[in-house]
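All protein chains of the complex are present and in place, except for one that has been dropped.
A, B and C are the chain letters, set down in written order, and residue numbers restart from 1 in every chain.
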Amino acid sequence: MVLGITWATSWVARTADVISENRTELTTLDRAIGDGDHGENMDRGFSAVRLKLADLPEGAVPSDALKMVATTLISTVGGASGPLFGTAYLKAAGAIAGTSELDGAAVVALLTAARDGIVLRGKAELADKTMIDAWTPAVDAATAALAAGKTEADILAAAADAAEAGAESTDPLVARKGRASYLGERAVGHRDPGAVSSALILRAGADAAAG
Amino acid sequence: MVLGITWATSWVARTADVISENRTELTTLDRAIGDGDHGENMDRGFSAVRLKLADLPEGAVPSDALKMVATTLISTVGGASGPLFGTAYLKAAGAIAGTSELDGAAVVALLTAARDGIVLRGKAELADKTMIDAWTPAVDAATAALAAGKTEADILAAAADAAEAGAESTDPLVARKGRASYLGERAVGHRDPGAVSSALILRAGADAAAG
Amino acid sequence: MKKLINDPKNVVAEAAAGFALAHSDIVSVSFDPIFITRSDAPVAGKVAIISGGGSGHEPLHGGFVGYGMLDAAVPGPVFTSPTPDPIFGAIQAVDGGAGVLQIVKNYTGDVLNFETAAELAEADGITVRTVITNDDVAVKDSLYTAGRRGVAGTVLVEKIAGAAAQRGDDLDSVAAIAEKVNAGARSMGVALTPCVVPHAGEPSFELADDEIEIGIGIHGEPGRERIQLEPADNIVERLLTPILEDLPFASGDRVLLFVNGMGGTPQVELFIVFRHAAEVLKQQGITVARSLVGNYVTSLEMQGASITVLKLDEELEDLWDAPVQTAALRWGR
Partner (left out) sequence: MKKLINDPKNVVAEAAAGFALAHSDIVSVSFDPIFITRSDAPVAGKVAIISGGGSGHEPLHGGFVGYGMLDAAVPGPVFTSPTPDPIFGAIQAVDGGAGVLQIVKNYTGDVLNFETAAELAEADGITVRTVITNDDVAVKDSLYTAGRRGVAGTVLVEKIAGAAAQRGDDLDSVAAIAEKVNAGARSMGVALTPCVVPHAGEPSFELADDEIEIGIGIHGEPGRERIQLEPADNIVERLLTPILEDLPFASGDRVLLFVNGMGGTPQVELFIVFRHAAEVLKQQGITVARSLVGNYVTSLEMQGASITVLKLDEELEDLWDAPVQTAALRWGR
């Protein structure tokens, strides 16, 4: 399918669904190495997003949907993940501003801008045991898939696969950012909740493209 | 044996022993229908009493020992049982003041004065589910035994038996005095801790007389 | 049992020592026997007010010793009335020649021990009056029981009587005002969890994960009835209805609404309780003219709360507003 507003809204709607389905799991992960509210935070945000989807004007383009997600998350999530994901969607929207149909290059630009936005706000590096450990592999995989001439759907699928692997890769790490960093060695063996929610978001994007 | 100072000090010492042996049981009973401190209160008092036994002067008579118990309990036990048992021992001492060897009549006078002292302070009646339910049957049994010409030891044994039966008789009662009275019907089925400690005290007196 | 203590036997003495160090500007503490007095006691010519009872209800009573409230507090062992000696010692330490008022919560042990102390003081030539508080509507008051218990309302009696004594009222007037506050105050509490008395080491009673005790006392005694956990608003109505019916409170009344924490309940929950209690009073045309929310009369770490409603008039409002400077209640100076 072509990645237009239908895909964008479907991505957002599917994200809202998987986040609420995984709300308890995300909170449980956060209870282990954080403060046990990540699922609640994300679900509060994306429930608000779901309500606003309907208000998107006629002729809205993907960047309009992402911008709505950004401002809604910033004003409803709170915590660390609110500003981080909010900035991610804001920068992503900027990277594809106005475009009504995204090609592979636009998809890679969108993902790259999102990741860069998170780094800009949170200053995390790879292997700090944060959501970046899902986003950076996703961006790299998407870039490679684009170079290999894959379809938009395959590019998003590659990003989702890499994000999931990236989330798993946080298990053995000691955290250097966020609450988990207070735990030192005790964070080892636990998966970073923000990396898991990031992988859920990217998988929803791929599923939306797969139709 | 004749009931002189040896008997009196042995009674007090044995009481201190059984109270500390039964401390946990008394507290458990008080937890069910009171505030869970009766064993602690009594043990605090009689531990202090035990220490003071040694200070009894040469030539002390039974009333001196009971007076010492009275003042010590009043100044160490606190709670409801402190003033009540304190007054009991004070009145008991008064009833046998100066006597060096107690005959049966003196024993009955001692027990009666103790019981009257508790009523004077606490205003409890029979079947109010208090220590009085142990003391009044004990006084009656002792009086009967005296009339039947029993020995001092048998009089004390009769009092102890009756006190134990009296303590058991509190099980089905609703309390009308003390903390247990706040529970209404919920006190039914539980034994009154003060009645149990009273029976322990009287049994110790009989054992001391039995030699 | 999990507590920040050393030897359970030393809990009261060590806490008193810490209290003395932390609040040396307001109180002095005597250790043998243990009692807490205003650092400027005795105040010549002022009626002295003392209170006390078992420990484990902090800040009651030591936290209310100071200008405009209590002259002395006598802490007994946890949940056990103090003996007459420390009470008598406190009376002697604070008597300023105008007599001493004892404010005693209605428990047999407290009543008997303060009674004995009063006898010792009278024998010593000190005039002592005693006011017994019994604001707990959870307990039926009748000739056939020990009568209603004194609970959170005791704080209001101590604050208002303390202000009367501070402004110079004589012993009879201070006692009369204390009686008036007690007569106009009604309380009832709920427990979500029991508490653990240090020397007992076990919970004072058992509660299932979905059970609460309505009409709880402040000594870990079980309450009147055990029910399933309910939304806070329902619980508030279970506590408030018997309170309002008992006095009774009526439309047009001005009241002080006091939501008291039992010790282990977070402040957000106390304000959620206060919110609905105020709502209910408003619906009934009763004006909440003064309020108090916090842990003032506790049961160690027990989770739960009590609601107290006090009928006000101009005199009581003025005395409530009068300056007070204690560790736990302070305003106006």
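The criterion applied here is as follows: a residue touches a chain if its C-beta (ideal position, glycine included) is under 8 Å from a C-beta of that chain, and two chains touch if they have at least 3 such contacts.
Small disclaimer: the values here were computed from a predicted structure and weren't measured.
S.K.: Just list which of the chains on display the missing one touches.
M.R.: Among the chains that are shown, those touched by the missing chain are A, C.
S.K.: Please identify, in ascending order, the residues of subunit A that touch the omitted chain?
M.R.: Contact residues on subunit A toward the absent chain are 27, 31, 34-37, 40-41, 44, 74-84, 121-122, 175-179, 181-184, 186.
S.K.: In the whole complex, what residues of subunit C lie against the chain that is missing from view?
M.R.: Counting over the whole complex, subunit C touches the hidden chain at residues 2-7, 11-12, 14-19, 21-23, 55-56, 58-59, 63, 190, 192-193, 209-210, 212, 229, 231-233, 235, 259, 263-276, 278, 288, 291-293, 295, 298, 300-301, 303-305, 325, 330-333.
As a convention for this text, only the chains that are shown with their structure count from here on.
S.K.: Select the category (line, ring, star, complete, other) that matches the graph of chains linked by touching.
M.R.: Per interface graph, the chains form some other shape.
S.K.: Just the chain pair, please, that has the highest number of C-beta contacts.
M.R.: Here the largest contact count links B-C.
S.K.: Roughly how far is subunit A from subunit B, going centre to centre by Cα mean, in whole Å?
M.R.: That gives a centre separation of 76 Å.
S.K.: Taking the mean of the CA coordinates per chain, how far is subunit B from subunit C in Å?
M.R.: Computed value for the inter-centroid distance: 33 Å.
S.K.: Subunit A: which residues touch two or more other chains?
M.R.: Residues: none.
S.K.: Do you know which subunit C residues sit against two or more other chains?
M.R.: Within subunit C, no residue contacts more than one other chain.
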